[in-house]
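The other protein chains are all here in position, but one chain of the complex has been omitted.
Think of it as A and B in the order they're written, each chain with its own count starting at 1.
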Amino acid sequence: MNLTLKVWRQKGPADKGGFVTYEMKDINHHMSFLEMMDVLNERLEREGQEPVHFDHDCREGICGSCAMHINGRPHGPSKGTATCQLHMRLFNDGDVITVEPWRAKAFPVVKDLVVDRSAFDRIIQAGGYVSVNTGGVPDANEIPVPKKIADEAFNAATCISCGACVAACKNASAMLFVSAKVSQLALLPQGKVERKNRVERMVAQMDAEGFGNCTNTQACSVECPKEISQDFIAMMNREYIGAKFTSDNV
Amino acid sequence: MNLNSRIPEGPLAEKWEKHKFNVKLVNPANKRKFDIIVVGTGLAGASAAASLAELGYNVKVFTFHDSPRRAHSIAAQGGINAAKNYQNDGDSVYRLFYDTVKGGDYRSREANVYRLAQVSVNIIDQCVAQGVPFAREYGGLLDNRSFGGAQVSRTFYAKGQTGQQLLIGAYQALSRQVATGKIKLYTRTEMLDLVMIDGHAKGIITRNLITGKIERHAGHAVLLCTGGYGNVFYLSTNAMASNATAAWRAHRKGALFANPCFTQIHPTCIPVSGLYQSKLTLMSESLRNDGRVWVPKTVEDAEKIRKGQIKPTDLPEEARDYYLERRYPSFGNLVPRDVASRNAKYVCDEGRGVGGTGLAVYLDFADAIRRDGKSTIEARYGNLFEMYEKITGDDPYTLPMMIYPAVHYTMGGLWVDYNLMTNIPGLYALGEANFSDHGANRLGASALMQGLADGYFVIPYTMGDYVASLPFKKVDASHPAFDEAEKAVKDGINKLLSIKGTRTVDDFHRELGSIMWEYCGMARNAEGLTKAIGLVQQLRADFWKDVKVNGSAEELNMSLEKANRVADFLELGELMIRDALHREESCGGHFRDEYQTPEGEALRNDEEFSYVAAWEYGGFNGEPTLHKEDLVFENVKLTQRSYK
Partner (left out) sequence: MSWLTQTFSSSIGRKFLTAITGLFLIFFLVGHVTGNLLLFKPDEGRAFNEYTQFMTGNLGIMIVRYLLYAAILAHVIITVLLGIHNRKARPVGYTKQVPSPHVSWSSRNMGILGTLVLVFIVIHMANFWYSLKWGVVPTVNYAEAGEIKNLYHVVQSSFSELWYTALYVVMMVFLAFHLMHGFQSAFQTLGLRHKKYWPIIRSVGFWFSIIVPFIFALMPLYIYFFRNINH
């Protein structure tokens, strides 16, 4: 099939950037979206131009690197998938496909479709862990965890840190990402010890990074490749207010 | 060169305990005087960095990813082994040790493997304490499954995301140390050279991938935790950016590369669908527990299927060849990875392959669905089926799945001693980057175990032994050795940019991949390997004459990054072929057509090849030198594997 691609090109953070249109001929519909981008890039390279830069690595929806806003939606039109899991069979001959980077103050554009998501790392550094050193921990089975709780914690932990939630949110809020980590650790007995400090610090960092406020539109869960639930945002709200009023941090 | 493996004396079970007592310790107050460089943030790197920082060392961590959590370890699906014997089914440290040595076809070091099995139990404790959400039973205790044909259930797992969950655990531990300031994190920063002063590893040269700035970092020890080199084959299950550059550049500086030809080819991957294919996706091995592997009995039927004239479901039972069940009645579809892979190749070579390319075999769940019901199968493999359908557009509930082997893991890597130190003092290799524990073939769910064992429980002890002997003096980054290395890196980059040829980097990479797959893949022979050496040398020469890399060195330039990596693959590929050629036996993942039993099974030659082949760099176009570390088996009896 033949397609028209409108791709955001931006040389660097200082560049204003703009769309460039590419005509794509004979695209095989078994290709993945990124393979289609590879075809474009090899063509550009052969023509002596710089390829379209985009982040990607595992190409199986688990590393969270890939991040394209395709035809108006993060990770494109299909449900529960990352960009790399999108296949061309979802598109039709003659389609015009618009590709943009994630847009958020906290995710500045590095080049073309590559954005800087280190804000997420800093939020985890602020408290998204259980403070245990290597060694000296109890036997794994000394910490029983009810299966239901373990499963729920696992569901929260499936977040791949792609940032689609931020990209999808009209407020560029990172609540889904942050709440997934807060909830995972607050649910498990291992994480309960530090739960108050954790949520206070992570939310403070989230705010400092310049993300927007959640207004519960739930777009994040819809676009999340791992379909992380809104339950976790509610849980974090609860955790946060509870912690603020009962922790001994004055 | 004398390869000293530093295996401690004494009975197998006591070696590690004794060694831990004998290694030198660094006084807690002095640890902060040492700077440690960790390259890589996969399971091995992240766990090592976190543990060393907790002990008090100053750690600098590097990754070319934008976040430490994106390391390729994240992609592991199946699980992690540990000799916990929680299932009361007869597992033990000794059994895990034994299975690993046997699975590795007796080409690994007993002492290392035993230690691995010993610390495996601590890994699970550690991960659980960090909040890794492993699968659990209704009673709240940990669940296990049997994996990769193991006779006991010793695999811990987190749905199909074990790697991601373990890595996030380690990443969080690392993040915690970043917050304390003990770790300084450099993301999107790629190591391009090792710096040596007086024969010791003292630092690295890196390129900031965003700005292109070449930087130097000095330290008292350098840990390479940079993963495997499966991407030499272009198509593999490895992540796109996985590469051998760090290990290869260390090799060029003198580190020996061990057993490079030992590559693992995984039997259950989604087949290639066209030339544009960029990578291959692994389907969990657990599928073989219920799926039956088959191809049509006749070439004619296979041809009809390939042309779409008939559907696989149209083919009656008697026209199908369940070749694994036929050839291996007792193991059936659960034969080890290498056996399953090789047999798939054979039937496709005979012209009985299916799919558009003829390079695929069926993995059929029809019987399982009939036997257990669709809902049971869905509960077991639902997410895998979904993933398969997303990629191929076929519904595996109604049509048999198609699979084909793909390169998956590299057992070879930098040679290390018992302390995980390479032959260069101060340079360590951990995780998939080293060659240490899996011999000629790795068992399922053992790579994650090894990466975390190395990082959490081995290196924190063994590195002290070396560091304790160093003076408390900052390593001087203005030493001429740094100037020299920095210059070499810059020259290399400028060279790549100045060629301005006609072929893209991917074009070269693809060609290298097809040479490697053809001649150094699932089955190898002297004739093909000899030919392949010439082909790779020619390709390498062409690369340096005709590669086209656009853009500049002072910006984010992904073509340049790839070019750097492919340049190294072009050298490593040749070494792999040479290693495969010299190893005149079949063992584990290395199968030589000339060396097989009458039944077509791998035929080892323990008399002559029971050693680790550690290669010394011989110059850009020179011949590498072979060094042998003899393997001594005092505890296990060498047997011929048989899965009949």
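Just so we're on the same page, a residue touches a chain if its C-beta (ideal position, glycine included) is under 8 Å from a C-beta of that chain, and two chains touch if they have at least 3 such contacts.
Here the structure is a predicted model, which is why all the values come from computation and not from measurement.
The hidden chain, counted over the whole complex, makes contact with A. Touching the missing chain, out of A:49, A:197 or A:218, is residue A:218. Residue positions on subunit A in contact with the hidden chain: 19, 69, 71-73, 98, 100, 103-106, 168, 170-173, 175, 203-204, 206-207, 210-219, 222-223, 230-231, 233-241, 244-245, 249-250, in rising order.
Just so it is clear, only the chains that are shown with their structure count from here on.
Rounded to whole angstrom units, the spacing between the C-alpha centres of subunit A and subunit B is 27. Those residues of subunit A whose C-beta lies close enough to touch subunit B in the complex are 11-12, 28, 30-32, 34-35, 38-39, 42, 45-46, 48-51, 53, 55-65, 78, 81, 85, 87, 89, 110-111, 114, 116-118, 120-121, 124-135, 137-141, 143-147, 150-151, 153-154, 157-158, 160-161, 184-185, 188, 190-191. Those residues of subunit B whose C-beta lies close enough to touch subunit A in the complex are 47, 50-51, 54, 65-70, 72, 74-75, 84, 86, 122, 124-131, 133-142, 158-159, 161, 163-165, 168, 171-173, 175-176, 178-179, 185, 187, 210, 239-241, 273-274, 276-279, 281-282, 387, 390-393, 456-457, 460, 502, 504-507, 548, 550-551, 555-559.
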